[in-house]
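Every protein chain except one is present and positioned as in the full complex.
Letters A, B, C, D, E and F name the chains as they come in the text, with residue numbers starting at 1 for each one.
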């Protein structure tokens, strides 16, 4: 590494001469070291799917949290530092609860993503804390699907991916995505295919959450059996 | 880079021997890395136009926020760190709301720009935080068009540009601008032409906001179809 | 050690260029310097067992705390800095008491582990404090067995190990573990065998806690005589 | 630059071995990089005049603030960082308002200058903030004309100058100044001549403020037409 | 000293790459520079004995505090920085008083040691303060004898030693200690013998405290005459 | 400058190995760079005299403050940073006012000097602020004449000097001073002679304050005409 860069890359509160925030870029590296998560918008609402990192056969797969419920109507899939993600989930839950109390209705997915992202942005500007080493895909039963990255940027996706090999995963998504949002089943298939790429995937290696058919719809997780139906055969 | 400069460019709270604030200059670099935004004063009020950075065809263009409503009568176009801009928008909204509550009338564009700029200035002087890596064009239905830069400086423009290649964009504006403010349509045309320069622009690559014909006028965004009317043919 | 690493490894609030948090990794080293603790889920609830570091024959073995009661229904086994562990136990007790007061029922083991881990995560992100140099195995009479590591990550284990030679200890556990949870006696045997590995163990060198047969079950420690029954002969 | 100096010039809270405060001296450099302002005492009250830095023909000259009203009876002309100046103006306004509320009379120009200077001094002594990169000429209808510099020093001037080439501007003033205060017109002429030096000045390149003939007198700005009357022919 | 170590040994809030806390280890060095203190459990309660550092014949031996009463029923012997020890004694007294007020009974020695140790631990984790350069032996009339070290670790001892040559002093204790706790007289003899080792000890060079025969027992100090009875002849 | 010194001279809160506080010594350098002030005790009360630094003929000499009234009965003459001195004057006024309110009598000169010096001392010990770059001569109608230096030390003088060439100025004072306090006129003459040394002094270059003949006496300044009477002829 060149010496100049080292002059600017250890403080989250300083810019480099070319206007970069290195600590935020390094936090993005932390995200890209995490197992990937994907989201796909469908006509029946967005699908979230995440690959679980199982570092030992003694681990209980269910305990490795990659998808978190924010509220009945919204969920997030994370990539990067699991402990950081848990804290952002807490921030999201507080925003959702606060919105329900103030307005007596669920928070929009867009506003939820921005509330979390505002908290993330502060950690890129104010000293005394590092940025969050995690990215989130925020999905809601209102159809919204947004990414929050370690810089606090928000972007809406038709189909998105975060974590390891996100670029390649997105290529698989782009290939399979049609112009119009498809069925939920097609979305799950697409999401799991993108997570697997050339490999096969055991059902316990992934978590999937979708809006259910209820009125109002709530996010619920697929069982292993349900996932098994969609997992690409090896 | 010369060693001497490195002695002074990592603290936002110190001057260099020649009286410069390097961290503020680096924040300006961050602005010049962002996709450009322009503003043009017209006889019917200021036009704001911004180019959206679409890093993937999977992104929903509408979700990439470059123009933000502050209040019915005022809007801003940003360039630079999107997350920083979102926070400044919040500062502007608080100033606008506070003014309405205290004086029962909309805040002037000039005062709005200064309120945001005062907040920006503090981040160039007080430790524990970096400057904002964003510049804003603040426009109001009172006709005002002001730039707030990362140093907290405020300037009024007949037609202005921030972000990547701002100098070149301004040259296009200067060429097309007449001595007297023109029509809104002419202003939109000029703004989009300046953003496009030699290229063509797809309607989803830009956002445009103008005061509408209402009484009082409020800022509203142009639809893709409306933008398409003004987009330079490739 | 390479110079580059030293540029990033002394601040718990900075990322290295490859997205690592060195101070958290060094805290994990502190854990791996501590005498090991293990946990095994059984049909009758999880077993915790820990090896005591007795640095002098003049020390009272009972005074060397490795297993701590959190509440009647939950206990933790620690590895790493004993003083750090004591503070995390306090955090866990506050969470357990708070839960009882608010909901009039014992806190779930999962929620208890996450409450402690949230506290641990803060110490990896916010300045002015080092991370915790300790890992915990959290066990509850609801059958849950979770690890909290110095990064604030939570994982559920069928059988887990922390501290010195945790990898080797886990191998012994994996060999001995059957597909279905076994009896408590089998679990104790397995835990002590894993702690001992090829050595023999004097009863005073270990602490063991299991749920008792009460209704509701509470965690209680095995006496030296009881432990002696299970200790592998040398 | 010699290495020794660098040992002392980056902290506003340390002295160099020869008792200098380098950060304050560098802030003075920032002032001398700004476009100049002048003040001239006359028999009818002090004149303030300032040169506007117009970095583009697209800028609205009126929006480039160099002279600020503090109260009906007092105004300041600034040189240096415009955003810093705006904050000092706010400090001055608070002092003026506070004085009116407590004593029911306008604050003296001397006391106003000292109130602002006390705030400036704090920023040269207390850590966590840089000094102000701005100097002010404070003028009042009581005839007072004072300079506040980045070190917090206050000095009264018969005719003074701050900003770029202040020494040369002062020489022009000294040549033109008579022993007794002259007329307001003569003062304006002298001020504009000093700002122009050998060049010509367009009216929109300068701002001028003087006490008017009212009872009590208030500071008001000259119109472009009025300025034109006094601008030295090229 | 190797350069690598110096990279990690000046901040009490950072770990070294091998998981060590150097500042805590250096604080232990401070303890080992202090004159030694010992404790011995007996059937009649624990004996505390400490060697006084008398750096001048003009000093009043009684004024050199090595043993401190915490409460009627508990006392500590210190080694290391005397001023640090005084502060920990204060912490212990507050814990004892708080316990009496809340529970109307004396605090257990174990809980007292842990309360002091929790305070010590905080000083090894939180910035802005160094660790305590002192170790304590905490003894109570309930028979408990605990060591609190600069890392905040607590250990119970049948017979323990802190300060200079603690290892050698402990060897003397280990040789003389029988399997069952002995008489108080035997304990005093053993403690003084261990402090003296091969030397002789003048009574004013040591302080000794034991529980008295009262009901309830309280800690009291031995007079010079009493100590003289036990001091090994030279 | 030797490297060792630089290791200790940039923090006001650290001692050098030989027990010096370099930042305080450098602040004394700042004092010795300022124009001198003197004080002389007389039978009619202490005389204060100060030389004004007039860096331009355009400056109003009266506006260059070197002598400040603290209260009717006390005044100070300063040397060093004028802005720092102004702040210490404020500290002195608060002490004087506080004393009047509490005790209904003027504060003694000794107590006034100590109150200011206590504030100065804090700035030599506590971080986050530099020492004061100013020394004061504090004089009262009770006859007291005290120096407060940048280290916070207080000393009473029969005749004292601070600022540039204080040693030489003191020599002139020592030569002229008689064993018994002389008349006020003689004191003024002595003070002005010491300030002038071999040079001549224009009346506007000096400020002089003495207790007047009122009952009670108050400090008042000499007019230019009065000073002229005492100024040494060139």
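Heads up, the rule we're going with is that contacts are C-beta pairs under 8 Å (C-beta built on N, C-alpha and C of every residue); 3 or more make two chains touch, one makes a residue touch a chain.
Only a predicted model underlies this, so the values are computations on that prediction, with no experimental measurement involved.
A.B. asks: Need the list of shown chains touched by the one chain that isn't shown.
C.D. replies: Taken over the complete structure, the missing chain's partners among displayed chains are E, F.
A.B. asks: Determine which one of E:4, E:29 or E:228 touches the chain that has been left out.
C.D. replies: Checking each option in E:4, E:29 or E:228, the one touching the absent chain turns out to be E:29.
A.B. asks: For the chain left off this view, which of F:151, F:193 or F:211 is in contact with it?
C.D. replies: From the options F:151, F:193 or F:211, the contact with the absent chain belongs to F:151.
A.B. asks: Give the residue, chosen from F:32, F:124, F:141 or F:231, that touches the chain omitted from the document.
C.D. replies: F:124
A.B. asks: Identify the residues of chain F touching the omitted chain, counting contacts across the whole complex.
C.D. replies: These residues touch the chain not displayed: 4, 7-8, 11-21, 110, 114, 117-118, 120-122, 124-128, 146, 151-160, 170, 173-174, 177.
A.B. asks: If the missing chain were put back, which residues of chain E would it touch?
C.D. replies: Contacting residues on chain E, toward the hidden partner: 1, 6, 9-12, 22-23, 26-33, 56-60, 62-65, 81-84, 86-87, 90, 123, 127-133.
To be clear about the criterion, only the chains that are shown with their structure count from here on.
A.B. asks: Looking at the contacts, which chains touch chain C and chain F alike?
C.D. replies: none
A.B. asks: Round to the nearest whole Å and give the separation of the Cα centres of chain C and chain D.
C.D. replies: Comparing mean C-alpha positions, chain D is 67 Å from chain C.
A.B. asks: Quick check: how many Å separate the C-alpha centres of chain A and chain C?
C.D. replies: A distance of 30 Å separates the two centres.
A.B. asks: Could you check chain C for residues that touch two or more other chains and list them?
C.D. replies: 11-12, 127-128
A.B. asks: Edges wherever two chains touch, nodes for the chains themselves; is that graph a line, a ring, a star, complete, or other here?
C.D. replies: line
A.B. asks: What are the touching chain pairs in this one?
C.D. replies: A-B, A-C, B-D, C-E, D-F
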